[in-house]
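A single protein chain has been omitted from the complex, and every remaining protein chain is retained in its original position.
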Amino acid sequence: MSEPSTATEAAKKASAPPPAAHDHGHDDHGHEAHDPIHAANPHLAHHFDTPQQQFDAGKLGIWLFLLTEVLFFAGLFCAYTVYRSMHPEVFVYAHYFLDTKLGALNTCVLLISSLTAAWAVRNAQLAEKKMLMINIVVTIACAFTFMCVKYVEYAHKYHDGLLPGKNFQPKEQIWELKSFRDRHPEAAEYAEKLAKLDEKKPEAPAAAGAKLEGKVEEKIERPTEEELEPLLAAGLVGPRSLDPSAHISRPRMAHVFFGIYFFMTGLHGFHVLIGIGIWVWMLLKAAKGHFGPNYFGPIDFTALYWHLVDLIWIYLFPLLYLIH
Amino acid sequence: MTLHLLALLADTALPKLAPSDSFWLPADASVTSRNIDWVWDFLIWMSVLTSIGVFVAIFHFVTKYRAKSRAANERADKSAEHNTALEITWSVLPLFVCIALFVWGFKGFVDLRTPPKDAMELRANAQKWKWTFDYKCPTGGMTDDTLHVPIDRPVRMLISSVDVLHALYIPSFRTKMDAVPGRYTDMWFQATKAGDYPIFCAEYCGTSHSDMLSHVIVHPAGEYETWLKGACEKADSMVGPERGKKLYSQQGCETCHTTDGTPKIGPSWKGLFGKMEAIAGGTTLKVDENYLRESMMDPTAKVVQGFAPSMPTYKGKLSDKDIDGLIEYIKTLK
Partner (left out) sequence: MASPTTTADAAIPQQKGADDNYLTHDKGFASWAFTLDHKRIGVMYLASVLSAFALGGFFALAVRTELWSPGKTIMEHDTYNQMFTLHGAIMVFLVIIPGIPAALGNIILPLHLGAKDVAFPKLNLASYYLWIIGCLCMLSSLAINAVDTGWTFYAPYSTTTQTAVIPAAFGAFILGFSSIFTGLNFIVTIHKLRPPGMTFFRMPLFVWALYSTALIQVLATPVIGITLLMMMVERVFGLGIFDPSLGGDPVLFQHFFWFYSHPAVYIMIVPAFGVVSEIIPVFSRKRLFGYQFIAISSLAIAFLGFLVWGHHMFTSGQSVLAGTIFSAITFLIAIPTAIKIFNWVSTMYKGRIHLDTPMLYALAFLWVFTIGGLTGVFLAVMGVDIHLHDTYFVVAHFHYVMMGGAITAFLGGLHYWFPKAFGKMYDEKMGRIGAVIVFVGLNLTFFPQFILGSRGMPRRYYNYLPEFQGLHQLSTIGAFTLGIGFLLTAVSLGRALKYGKKAPNNPWGGVTLEWTTVSPPPYYNFHTPPPVTAGPYDGYDDLVYDEKIGGYVAKKA
């Protein structure tokens, strides 16, 4: 567990000039001014002995921080898992509302930004200031694009009444959505028929299971597998629907999905925003020419953070958008 | 010994929940409590002995090895810096004790969680801030705010809550179980001593958590059936304001509504019927039978101005007879 190599190296270097005889009381950084290592490395903090030690400390620090971020999101992934296993129909239902194309676009955008971030680290190590700044700017631009696409998605959701928790009031039925119709045309038609029945008879009392078992009203035939299966899977009919006295209605727990969706993507988006802030700060430091072979830690660590943000999205995307 | 002296002191100074309390525990009045109690006794003895051992060692070392002064620069005895045999002993012995305790605890727990197949079932309902218990009657059901059980028969309680977490705790039976809204939990016991034992709520649930008390009456042999028959008949025959008055306390209305005019969490029932009330949202209405019925079934629909919309619904909990009774009762409170 110990790192004797760095420590003894540090010891050798630090013991070079003997400071004992100086009057330290009046001299703020007296003993450091004698130390050639600190003199040669303006970005080396006073409490570290060598740039290597400073970098190693920073690296361990950022990994620990990323570990805490993973644990932070883990709680949400855990809630997701618990709910998906208890209410799979909600997840099937809700994903039809999500725009997979936009989600995929965001995934690509983040992947590109991870590439430029990694490249930026190399640039910093080699003190290639111009390329470093370009890469940082592209990373920021990608992040910005991500946030814009996110805004578009959120705006759609707001417009469609797909809000979290108790504000969930979808304006469209899922069988009216293109994503549903394209994948399950027969089911969509059957759903429309059921919906028409509901419109006609507002106070029809009926046992919940009766409509499915083949004891259907005179006007509709018994459903086929293709017609019924997608509706059952999405909780539109059957015991998990919101209104068992109706022929068809959305699943009872549908609002929970959107709660989880907004929470997870919202928290992730918040981390992207923070990332943008940090990259801007790095851009300013890069512009001043701070980075080189002896000091590239901040870029390295920011890139690591950025990779984690990307990785979290790579898990979120299939879990939320690609549910079949 | 010290414990006996303490027990004597206890007899004079300490609380008694029921006859034949020991120093530490309330009366044991169930089959399962006996199992728990002897593990408890073992734990007490083990703790007392271990503590005394540690304290005596500390006291002894501090007195025997106390240094006179710092100036004397006394040195410690370097020979006493480690002792492998001792370390192994004091690792292995506690390990055995822990294993034993774990096994006994596990067995006791499984006992508490496994009702016998022929257990009689009763329902316990928790709400802010009252317990009610449901009994089966020949003509339907009956609710009472006291738990009645027969002696020497296993009873399984099916527990639920309508609002927040509560917990049904019967100290004399050494049993406890959370009442979780949205699902059922269960616990069982078999009473061995006739008597009257307290029931507490043991999961914090707000303002009157500490007032959410009840009690369990263990009927001697043969008397439970007699009680049940009488109670069922009474419940059935009770109508009108008398029924309403009983429900007022049983269904927990009294926790939030007074009958003497003082507003509490909800408006007082005194003079309520026929009153013109201002409703949150700007309207006014006259309190009539329909409004009262609606307030019981859909309480947040029209909340009186100045009160929080915190009344729970009684849909499914009050029969038509119950609602009529309550309305009649309110009418009598002028």
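We just call them A and B in the order they show up, numbering each chain from 1.
Throughout what follows, a contact is a pair of C-beta atoms (placed from the backbone, for glycine too) under 8 Å apart; a residue touches a chain by one contact, two chains touch by 3 or more.
These figures come from a predicted structure and were not determined experimentally.
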Which residue of B:35, B:143, B:190 or B:295 touches the chain not shown here: B:35
Sole residue of B:98, B:221 or B:278 that reaches the chain not shown, by the stated touch rule: B:98
Option from B:31, B:119 or B:165 whose C-beta touches the chain left out: B:165
Missing-chain contacts mapped onto chain B: 13-17, 21, 23-26, 35-36, 39-40, 43, 46-47, 50-51, 54-55, 57-58, 61-62, 65-67, 70-71, 73-83, 86-87, 90-91, 94-95, 98-99, 101-102, 104-113, 163-165, 167, 169, 171-172, 174-178, 180-183, 185, 198, 200-211, 308, 310
Absent chain, residues of chain A that touch it: 1-4, 6-8, 10-11, 15, 18-20, 24-26, 31, 45-47, 53, 56-57, 60-61, 64-65, 67-69, 71-76, 78-79, 82-83, 86-87, 163-167, 252-253, 255-256, 259-260, 263, 267
